[in-house]
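Yeah, one chain of the complex is gone here, protein chain that is, but the others are all in their spots.
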Amino acid sequence: MEPTSTAHPAPDMEVVYKRPDTLLDTRMHYCPGCGHGVVHRVLMEVVQELDIQQETIGVAPVGCSVFAYNYLDIDMQEAAHGRASAVATAIKRIHPSKYVFSYQGDGDLAAIGTAETIHTCNRGENILFLFINNGIYGMTGGQMAPTTLLGMKSTTSPTGRTVETSGYPLKIADLVAMLPGVVYVSRHSVHTPNAVRQLKKAMIRSFQYQKEGRGTCFLEVVSNCPSNWKMTPVESNAWLEEHMFPLYPPGEIKAPK
Amino acid sequence: MSDIEIMKGNEALAEAAIRAGCRAYFGYPITPQSEILEYLADEGRRRGMIVLQAESEVASINMVYGAAGAGARVMTSSSSPGVSLMMEGISYIASAELPCLLVNVSRGGPGLGTIQPSQGDYFQAVKGGGHGDYRLIVLAPSSVQEMADFVYRAFDLADKYRAPVMILADGALGQMMEKVRFPDYDPAEHVVPKPWATTGKTPDRARNIITSLHIETEQMEQINIRLQDKYRLIAERETRWEEVQTADAEWLIVAYGLAARIAHRAVDLVRARGIRAGLLRPITLFPYPSKPLAALAGRVRGMLTVEMNAGQMVEDVRLAVNGRVPVSFYGRMGGIIPSPDEVVSALQKMVAQDVLTETEAN
Partner (left out) sequence: MARGNVVFEIENCKGCELCIQACPQDSLELSPRINNQGYHYAVLVRDNCTGCVNCALVCPDAVITVYRESKKKEKVPVARISGVRQDITVSIGPGDD
């Protein structure tokens, strides 16, 4: 029988890392190397370690992560495109003691859902935004997104995005950071082990703020899209650092005193 | 039963929602129904209801989706243009089988239109204004008392069938003041368990997912089959209508909501002139009372449908009658309310036409 996993560890070794039980072992549909899978995994590690699987309700958007609820072993709702934060608002109002997050891509959160994003933040809803920014519409095959960089090619900016045709890349995280209802805004990536550790800490911190009812937490993850950027996963991480970070620098944008 | 009060239709509806145990309201101001939001923002909040004025009707309907999916009794209200904005959300709610109350206090259209009452949203409400094969249970009040009564019925129907229910009213019913009493209704006795709701996955059950996404077409068809089976069941059990003086009627007027009040007056007026007319008032617009109409088609010489639009429900009357008797239409559009006399003369014209054809036939 073909082995299902490689080498067997010596008996005196202990497990120091394994996939969280809160992440279902359904094979994820994401393209090889896609950041969504890492964010899902880290999120479920946090849900497991904080022991809040029974207290967490998630909202999935329309976009590549539209099937997130096939992988996250928590109660979840699927929102119409752009409306995840409105759905999350209502869930939180109905179940104020639960942890609620709105998991959205750049099209969902910063194009069609901009009004919901701005107003959910402006109401200071006690939810966590998990905003995956890969500067492109992945699920529909590589169209331009609000966060697509100037000069960046996509199927709808085939010769590179220009200001004249499509305006400027939208720095939504900085926009919402100005709203008093938003208490914590931090930009991350998952392209290195250290970046992943930082994201995990930021998620733990966000859930703690949510538990304390401090207001809206907004975590942006600048992520890759190997398929639609038309490069290998390893190349995409280098490209991300070189091209995305100048406009979307990782780091804390806003945090409570 | 509470004692009698004089209230605006919109406020009676809102008060009924509080008494019916509505847990949350999400909505947006739009004439002629803003009083519902205003009343709930005051009285509703004071008595523990979650009342959120959202940034748009689009956000509102998706909040209804979220709250319903989280297991709460929830509602929204709007008027024609706003309800159009809610259509996508309503289609998702119907597909995900989420119980909720939707209220359309319709106004003259199309477009920005006017704020006068209209029945121009019949097709949108009854034939499904959003995408895909779905229906809403649609209740059509024709008095302030029914604006209140239908709230309780709508919430119970929504929970019973796990389905969105719409109250299709209009600006006049919303703004007019009439006597109203609130029935004794203890929400605690109307609680329906919702094991499917997203309340936080407990170890004893698998995770709950509220979704309308079914990428495997076979599965999408199963969802549709289940919905259609549900609609047939609802049609069998929940069709409601009222008949006025139809026992000996030779002529039948078919009208709902505000138009039914006018038609009712017209029936009295023509009877005084020797024309035996009756009225059938659909109360549920879906499921539509086709059977009683078909039965009456065997006993009357003709039917006149009276609506405040260009003629929408008349199509369903014709479908029910299936050509056995003439079905004609009288309506006013753009928010104009027809007078009883106009209805009387429309009916008289029909009668004259019938006499004419009868003499020709002899």
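Labels A and B are assigned to the chains in the order they are written; within every chain, residues are numbered from 1.
As a convention for this text, contacts are C-beta pairs under 8 Å (C-beta built on N, C-alpha and C of every residue); 3 or more make two chains touch, one makes a residue touch a chain.
Since the structure is predicted, the reported quantities are computational estimates derived from the model, not experimental observations.
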| item | value |
| --- | --- |
| Chain not shown, its touching partners among those shown | A |
| Touching residue (missing chain; options A:111, A:190 or A:219) | A:190 |
| Residue, one of A:35, A:215 or A:250, that touches the chain absent here | A:35 |
| Touch residues of chain A, complete complex, unshown partner | 2-10, 12-20, 23, 25, 27-28, 30-38, 41, 49-52, 55, 97, 190-194, 196-197, 201, 204-205, 207-208, 211, 226, 232-234, 237 |
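Simple rule for what comes next: only the chains that are shown with their structure count from here on.
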| item | value |
| --- | --- |
| Separation of mean Cα positions, chain B and chain A [Å, integer] | 41 |
| Chain A contact footprint on chain B (complex, rising order) | 23-24, 26, 50, 52, 54-56, 58-60, 62-67, 69-72, 74, 88-89, 92, 96, 198-203, 207-213 |
| Of all residues in chain A, those that touch chain B in their complex | 53-57, 59, 66-67, 69, 72-80, 83, 86-91, 93-95, 98, 115-116, 118-119 |
